[in-house]
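The complex appears here minus one protein chain, its other protein chains still in place.
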Amino acid sequence: MKSIGYYPGCALACSGIELDLSIRELSRLAEVELCEVADWNCCGASSAHSTGHDLAVALPYRVLALAEAQGLTEVLAPCASCFSRLKGTLVRLRRNPEMLEKMAGLTGRPCRNSVAVVNVLEYLNRLLKDGLAGKFTAPLKGVKVAAYYGCLLSRGEDIVEGDDAENPTGMEAAIRAAGCEVVPWNFATECCGGAFSLAKPEAVVELSAAILGDAEQAGAQMIVTGCPMCHSNLDMRQRAMSAAGRRTGSMPILYLSELLGLAAGIAPKAIGLDRHFTDAMSVAGRSA
Amino acid sequence: MEKTETITENARTGFEPHIIAFVCNWCTYAGADLAGTSRLQYAPNVRIIKLPCTGRIDPLLVLKAFQGGADAVLVSGCHPGDCHYTSGNYHARRRWSVFGKLLAFAGIDGRRLYFSWVSAAEGQKFADLINSITKEVHAAGPFDRINPARRRA
Amino acid sequence: MARVGVFICHCGENIARTVDVAAAAAAAAKFPGVVYSVDYKYMCSDPGQQLIRKAIADHKLTGAVVAACSPRMHENTFRRAAAAAGMNPYLLEMANVREHCAWVHSDRAAATAKAIDLIRVMVEKVKRNRSLKTITVPVEPTAVVIGGGIAGIQAALDIAAGGKQVVLIEKSPSLGGHMARLSETFPTLDCSQCILTPRMVEAANHPNITLMTSSEVESVGGFVGNFEVTVRRKARYVDPAKCTGCGECWSKCPSKNIPSEFDAGLSRRTAIYRASPQAVPNQPVIDAQHCLMLTKGRCGVCAKVCPRGAINFKDADELVKVKAGAIVLATGFELWDHSAYGEYGAGRIADVIDGFAFERLASASGPTAGEIRRPSDGAEPKTVVFVQCCGSRDEKVGVKYCSKICCMYTAKHAMLYAHKVHGGRAVVFYMDIRSAGKGYDEFVRRAIEKDGAEYIRGRVSKIYRRADGKITVRGTDTLAGMPVTVEADMVVLADAVTPRADAQKLARMLGVAYDADGFFSEAHPKLRPVETAVAGVYLAGACQAPKDIPESVSQASAAAAKVLGLFSKPKLEREPIVSHVNRITCAHCRACINACPYKAIEDFNILDRSGKVLRTVSNVNEGLCQGCGTCVSVCRSKSIDLDGFTDEQVYLQIAALEPVEAGAKTEGSS
Partner (left out) sequence: MLGENAVNVAQTPTLARSILEATGVDVARCYQCGKCTAGCPMARFMDLMPHQIMRLVQIGNAAAEEKLLACAALWSCAGCLTCTQRCPKDLDPAAVMDVLRQISYDRSKTSPEQKKVLAFHRAFLKTVESDGRMSEFSLVRRYKMASRDFMSDVALAPAMFARGKLKFAAHKSPGRKEVGKIFAACRKRGGA
């Protein structure tokens, strides 16, 4: 049985719980063991990053150090924000060894920076490559999907690798494998307002509404994403958008892992489809 | 490993490589001019001797250069096919292929003899070439096989 | 005993800044054989040359070394000065202490030491130089002009008008280049074809001009005055002698869906085609990639309908050798491919077009007969956004330089659009407006003030096509300090001007230098702007740097003047650097004869009085010898030597470089 290190991160325990559930379900189906990084801590997200250099590195560093000590060579970080913090730190430490020592001193944990960090798209594509698609029993035939990458899964030199930053395609194979149709649209890499969910809801509402609007115009029936921040902004804020007169109607926002889960015939509740603010269960109905 | 030791040793003795470059007038000499007009900085260890064509460069000149205390010799001309004299550099290349043995016989490490093609358009290539050769010879240390009288340091 | 003078130039600060010229002069004075050594601020200036002439006379110099710039720069200057003082010019040599030393080093001590070495080397050489007499060679009074755009046409016409022969080589099937595709030209808005077509015809019919279209240069040999250019004349499958250009063939050709290069893909052409109705020569060619007969072996309709039997499917490329005294490079430019800009739609949006496409839309002879219609649906665009600096001044994805012509042609586009689409809205995003030129800035102001083009200062970040067909352009107004979004019907990108993809291949054939961006390098940026460092090869037009039409034309005429100057003398003086055979020691092994690239060495019989052959030896024909010296290095008995580069000289040059620790010899012998 294959295995990979797992760093759920804070969001996946609460607001991003569907991502956690669906990843775990798919991994079980694909017979990949997720070894959670013991005693992991928060990566600091944009808050540490916005206010303190050392802390912004120290928090992810501790996670990498723990994973290494635990004998892990690869860690999956499904949350796009955690991923970019961990991978960003890893890249930075690789470029700058003094930093590695400094952090060892700061955290009291030595680390050779030997752990690789994997994002949700890389992981799901890997599962598909290893034959997960063969287990798809309930493809969502003909559902039109807009693949939404947002910022953290498209931009950032040597953090997001192997895809075109302006016109990424990393999700398309997976979406087609689920039986859906990928619609071309313009906002695949536009920002949803990210971490401003609490502090600047008005901005989040405006930006997210624009994204939904373009997806709708392009004829998409749902948006698929890999990022919990994007997901909560696009999913939770739709009522606020209508309230602000930005748009009407609601569009389901699914995690790519949820879409694959459905295609694999996993029970909708098991992957958290019932926990959405938009009517995601209706999508479940479509899978044969 | 040995290399690194010599480097440190040379650092102590302040060894500055003496390098002679036989270049053709049409390509490499002009390439060096371009490096100049472009103000590209490179190591001051090389002394250029201009000849009309690499075809003129007789292996004996190279031996003479080593005997005269050169730590390395560079022979550089036009790219194959671009020779100003249509085929001079081909004749040169044919001769050099046999020249290696002669060098070995004379007890000269073939790695101290450099060949390169630098066209009139390749100022940057010339500068990079001189820097890399100087660096390597620095590491390899002084060449005093032929003239033991000249032990430096 | 040699009496050598050494003259060290400061070149203002250029050399003196890094080389201690006084110390160098003092050191040189100690060299064996040096009787006079001096440094001076500008050796090439008149007083500088005066100083050399005086020293030669006063000190009865038998040789002189000028330590200054590259011999490419001023060797002739100084040799003329020497000759004026009655010294044989070939007894003067230059030590290159500027390009090869002062300009490439910063450590003053090291640079000075190197300069002294370089001077010592040349002193050793000059001591053994022989007095030589310049050799004259005949000049082939024919010029090859490569490229049939406006620059090439102008150069060809001017040279032809000077009474000399020209071979004008054009890669495509027709003359005219990019200018033939333009609608109207800034700043006067006169119709491009109206002013160009007559020139094309004149070039084609001129008795002194041989036109070779569908032809490319294969290789170049020889040297100034005597180049040999091998041209590949590509198969056209239509016999120009028979074809009358009646048009039967292309009207009947079944493969009709090939995007027209001339119309920037906005129209379709047949497999047998003319670039345009104004093509010169006005005869079709067959495009072998798309011709059914040539690809699948069936069809042949054109052959059936041709009343003159001009179609020849058996036609093949032929190689033509041209002898020429001079070559003019006029290979022009091409546009940067904006598909590299993913944020601008990666070239996938039909209504986001480049400047040439807009020219064709605006051209009366274009696919829309001069009406502005957008490619996707043929609708008249009510709002058009023009984006300047597309790829220009972008060191990350595009090119770092300014493409120079875009500001002007974009203003022209905005103006033409305003004239053609009344009530239309033209929005121009620019970073800077560079409109230096006669009547240029007035032209741009007119586009803004009279024709109402909205100029917005700022670079565009994203262009995308909405489902409803509108094209959203996200830019910024940096002057107002706010982001700007424009909903457009069509977008025109002013793509960067880049050298032809195959220009560097040609440059290497000729030994011509090109810069980091791939443009051909002139011999001197200010004083020799149309010459290259290779004697007899000249530049015209955008192959040297982005240029507009007036600049290309004036440079072309300048190049023509240079060519005519070269051709004004029947013979050309050549350096008398040739080899000589020592008949006493020559064993006649024929190694040199076999090695000589110029067949310049022949057998020579030494006869006795009775005319009986005593011995046969090798002999060098000075007219043919180019002085490469290959013979010298292959001679087993050391019986052949090269003027100025004798074994003795080179050995002494090497010895002159022996490190002081070892080379007691160098000092000792002084």
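Chains here go by letter, A, B and C, matching the order in which they are written, and residues are numbered from 1 within each.
Simple rule for what comes next: a contact is a pair of C-beta atoms (placed from the backbone, for glycine too) under 8 Å apart; a residue touches a chain by one contact, two chains touch by 3 or more.
No experiment lies behind these values; they were computed from the predicted model shown.
A.B. asks: Name every shown chain in contact with the chain that has been left out of the document.
C.D. replies: Those shown chains that the absent chain touches are A, C.
A.B. asks: For the chain not shown, which residue from C:M1, C:A316, C:M482 or C:A501 touches it across the whole complex?
C.D. replies: C:M482
A.B. asks: Can you tell me which of A:P78, A:P139, A:G179 or A:G194 touches the chain that was removed from the display?
C.D. replies: In the full complex, the listed residue that touches the missing chain is A:G194.
A.B. asks: Using the touch definition from the top, which of A:L34, A:L90, A:C151 or A:A284 touches the missing chain?
C.D. replies: If we include the chain that is not displayed, A:C151 is the one touching it.
A.B. asks: Given that one chain is not shown, which residue among A:C10, A:V91, A:A244 or A:A270 touches it?
C.D. replies: Touches the omitted chain: A:C10.
A.B. asks: For subunit C, which residues lie in contact with the unshown chain of the complex?
C.D. replies: Considering the whole complex, subunit C reaches the absent chain at 343, 389, 393-398, 431, 457-462, 474-478, 481-484.
A.B. asks: Touching the hidden chain in the full complex, which residues of subunit A are there? Just list them.
C.D. replies: Counting only subunit A, the missing chain is touched by 10-11, 13-15, 17, 39-42, 44-55, 57-59, 62, 96, 98-99, 102, 106-108, 151, 155-156, 165-166, 189-191, 193-196, 198-201, 203, 207, 232, 236, 239, 274-277.
In the analysis below, only the chains that are shown with their structure count from here on.
A.B. asks: So which chain is the furthest away from subunit B, centre to centre on CA atoms?
C.D. replies: A
A.B. asks: Cα centroid separation between subunit A and subunit C, in whole Å?
C.D. replies: Centres of subunit A and subunit C (C-alpha means) sit 54 Å apart.
A.B. asks: Can you give the whole-Å distance between the Cα centres of subunit A and subunit B?
C.D. replies: Roughly 57 Å, centre to centre.
A.B. asks: What is the distance, in whole Å, between the centres of subunit B and subunit C, each centre taken as the mean of its C-alpha atoms?
C.D. replies: Averaging C-alpha atoms per chain gives centres 30 Å apart.
A.B. asks: Once bound in the complex, which stretches of subunit C touch subunit B?
C.D. replies: Per the stated touch rule, the residues are 70, 72, 96, 98-101, 103-107, 110-111, 113-114, 117-118, 121, 221, 223, 507-509, 511-514, 516, 521, 533-534, 577, 595, 597-598, 626-630, 632-634, 642, 645, 647, 650-651, 653-655, 657-659, 661-663.
A.B. asks: Touching subunit A in the complex: which residues of subunit C?
C.D. replies: That would be residues 341-343, 346, 464-468, 472 of subunit C.
A.B. asks: For the complex, give me every residue of subunit B touching subunit C.
C.D. replies: Against subunit C, subunit B makes touches at 18, 20, 26-27, 30, 32-37, 39-42, 44, 47-49, 51-53, 55-59, 61, 64-65, 68-70, 78-79, 82, 84-88, 91-92, 95, 119-121, 124, 127, 147, 149-150, 152.
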